[in-house]
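Left out: one protein chain. Kept in place: all the others.
So, subunit A:
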Amino acid sequence: MQNLTLLDGQKFQITIQRLCRQLIENHNDFSNSVLIGVQPRGIYLAKRVAEELRKILPHSTIEQGDLDITFYRDDFRRQGAPLVPNQTRIDFIIEGKRVIMMDDVLWTGRTIRAAMDALQAFGRPEKVELLALVDRRYSRHIPVSADYVGIEVDSIASQKVVVSWKETDGEDRIVLVSEVKED
């Protein structure tokens, strides 16, 4: 295993803050916008962004929810066993709202396709945008692109991008993991 750190410490924080400022440019005071983190790993990003936005806009209400996409995946019955779902927590109305979906890593785009399906069950948003902390370029299986991107990474299919969070993993860090072949 070979690990390459792409982003950590203060730079990680600067990237999050830049994404928040970009969101504010388009969503003003968030009175008609909501943040949705995609389970399982996107929820930490959504929580962090919501937390930062609340610091920058202390008088705004920032709504943030978690969306589970397990039942909407397109690989059901195509792998060994069904995936165990996570919790969906959306305590607000998304009908007519501008939804910003968030996931930590945008790779094939299949998760986001499923998330857009799952979101339909909660109503018809005015607009849906996508924020990805890491965009693994040139690896999409589906025509999906993010409106806001933290960093772009060129990687090959056998590599993995792992995002760790201070709240759950002890530190903020984005790592590119490569399997080294042992001869």
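Convention: contacts are C-beta pairs under 8 Å (C-beta built on N, C-alpha and C of every residue); 3 or more make two chains touch, one makes a residue touch a chain; residues count from 1.
Everything below uses one rule, namely that contacts and distances are computed from a predicted model.
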Looking at what's absent rather than what's present, what does UniProt name the missing chain, "Cytochrome d ubiquinol oxidase subunit II", "ATP/GTP-binding protein", "Aspartate carbamoyltransferase" or "Core component of ECF transporter"? "Aspartate carbamoyltransferase"
Selected from A:Ser60, A:Thr88 or A:Thr108 as touching the chain missing from the view: A:Thr88
For the chain left out of this view, which of A:Asp68, A:Asp103, A:Asp135 or A:Asp172 touches it? A:Asp68
Across the whole complex, the chain not displayed is touched by subunit A residues 68, 70-73, 76-85, 87-88, 117, 120-123
